[in-house]
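Of the protein chains in this complex, one is absent; all others appear in place.
Labels run A, B and C following the written order; every chain starts at residue 1.
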């Protein structure tokens, strides 16, 4: 099959290009930038010189549908809900990596994103593609790819919530992200001198992934009404390091906790539960589609600490989008994603 | 006055040398290394060439007492409790930067440090020098300087506990530290290639500052029996970024919380409460003795998030040791510590 | 005495504020920003909160002259030559940290800076303040502070040129700088993600410090007509690492070379010649006004390698400006600059 990429000049677009380059059953048909037009993508990204001569086109729905089998929107919030309408109307397959289609209720989107929501029928058509928890009969041509923080958070705590192991009101999610999470936008907070040797918390209680996390948690436990989730910047390029804390219910043991994680993720090739006593390091998932999870129960406080790590551009964005493509296309879930990552 | 430094070749020793170099009422008498002996300290630290020609001596209690008015032990756990005994027996003033004298009960030290405890009379004589909370009548010639994480944790949550604003069993402390916190020891975890672009949690539920934090919290609230405290490494040289979470008691507001912090630290020149809505960044305290604190209450979850940042080698070690000296000597608390830090 | 700082919100302005804060004979009278006006400097720089309450004023020559004894221009090229005219006309003492007054010929400035040159009488009045090589009888109220690269380059090779030890046409200067060298301006090249794990050469044969270096070299050897000088960015905040290569004249030995450096810098407290066989590391001058120099002669190629390191914001800018102030004021050259730097 062939895929188009809209927003190819951003970090997640360029990452899609890279993954598809090595995918056995998918290739890139056309690439598009909704704002910039260059002759070839290698002019933006000199590391790609010789590897591709693909020209960058403006957004062109006719060309996309004529030359491809599906399209990825690797664009910031606000783009797919507008440009994608014509494609969705034609039932052309769309995988959107932005937040435009993740929240079922338009009003919630408008409150957290400060933008007008997508049309109601577009929201109704989309399904939320968290592959590890997709209902078996999920079908459709409009896939909303989860947010990076939401992916890390949900995978890290799903067994606690689904298996009813902790007091859900006690859950605290403390996320740390690298700089690529914020995209290519220039700002004081992304200047090298302000990032190196620094760490900062941002958007306290206002991060737009909060309602996304909560919406999915409510699928598992409809009684949950709020979630405490914070986000900090650390001086790395890639990666999310998510620490979760929760008070376990009486009599829950470390062994039970670990068993629940193994059970919930028994069929999930990209979730690697660490051996007892071992917590994952951020770096061990860089460049991969894995979510590595480790945990430890403090018997004095009754609090379980869970550490989940992902690469924000892979499992947190483009890798997961390919995983969603694989599901949608009915092929091996790991196709194109089972490469060994660069190290160190 | 003149001070000796034992352990001058370590990070906290060299930091003491730096601060005292600029202190208006204290100078360095002699410097000592318990393991290495070089002709001058500048041979270890070429940045000091021209600035000092002090020779490094082996540990020599006679020389220390003959040529100085007090001594700092800037040594790893296990050294002061042995070498310091002869000085303490002579009632020579000692400020110990290690963990040897922080825990009142020897058995607790032995459980967490895996070493034999200091003699009981030494522990009894020492006082815990957290300057912001020193009882007014504190006196004595044996000062135990708090640990870096413990300092950040205690300053960040003291008002919550002392003013009874949160459910103490809900408190969670998530600490992140730079590499200098672990000292100069070489190991895989300190190799550049394993630190850059990485983050990791270590010593889960086993960090030796846990009993130190709890001991002080129990001074403020004797009902507390445990504390959830975790520690992670981030790729920076200096600094601790401490995030604390706690469930506020009913009706507690953001304004009350902020007012409590201002009240508790009204007389604390080194604690800077950030304006409402602003959280401190790690970098703003680098090279200073400040602990900067900001907070925000989530009205949906009822959880307050507190961020406290310190420089682990300053307020977390050598700067606080000088602050303790200033107290002990009866001079201005900020003497030698009120310099502008390097930026960026 | 009291000094005004124009351009206080930039890196060199904030560094001047820091140094003067610890200077025994100079204090800050007023601070000014030619573009931004805030209530206090601590609002831009939260690390300064409590340490200063100085308000930031717009540029105001009357206020500057009324409340200060001199003024520092810590501004980009193009500012002092305009705003400074009224002060220079009044013979009010000015120390300019920009490139506006460094090149004696206006036409050369215009060719390399792509800006109109300062008025001729202003250029004629200014002297180039490289303190280690100031003629003994230098006087005047208009001081042009050298550029950061030029300082490193000139100090690293002065003995080779002055003592006639190398073929001057063989000299090659390879400079590497940290990100603060480019100031606070945002751009793709300063985005964290584009700096970390990267290195790049820029402005090949076009850097505006080339004519500045050449102008001074011609003072020492009028036959020099060109100099090969390149500049690269490395992922650090501060510092210049300058490597120089030159073919030594026949029979010149390593001992002669080292002796020449010691002779030329015998009266220069801020130039530290490293012992034979030792080259300086960048980090050993961070936060200091030192220029550390080491060298080694390759007997097979006849080429001497010289490494010179400085902190671009100290010896390369604000520290040297204070050193120029000390000279001008007739006080100890090291006043305010003899502090121990932060480490690590």
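The rule is simple: contacts are C-beta pairs under 8 Å (C-beta built on N, C-alpha and C of every residue); 3 or more make two chains touch, one makes a residue touch a chain.
Because the structure is predicted, anything quoted here is derived from the model rather than measured.
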item	value
Sole contact to the chain not displayed, among A:32, A:176, A:283 or A:315	A:283
Option touching the unshown chain, where B:132, B:197 or B:212 are the choices	B:197
Residues of chain A (touch criterion as defined above) contacting the omitted chain	11, 14-15, 17-18, 21-22, 45-52, 180, 196-197, 237-238, 269, 272, 274, 278, 280-281, 283-288, 290, 292, 338-344
Contacts of chain C with the absent chain, listed as residue ranges	169-170, 172, 174, 176, 178, 193-194, 196-201, 204-205, 225-228, 230, 232, 234-239, 241, 243, 245, 279, 281-283, 286, 296, 298, 300-301, 303, 305, 307, 344
Contact footprint on chain B, counting only the chain that is left out	179-180, 184, 186-188, 190-193, 195-197, 235, 237
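Basically, only the chains that are shown with their structure count from here on.
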item	value
Far-end chain from chain C, centres as C-alpha averages	A
Mean-CA-position distance for chain B and chain A (Å)	39
Inter-centroid spacing, chain C versus chain A (mean Cα positions, whole Å)	47
Chain B residues counted as touching two or more neighbouring chains	196-197, 237-238, 281, 283, 286, 344
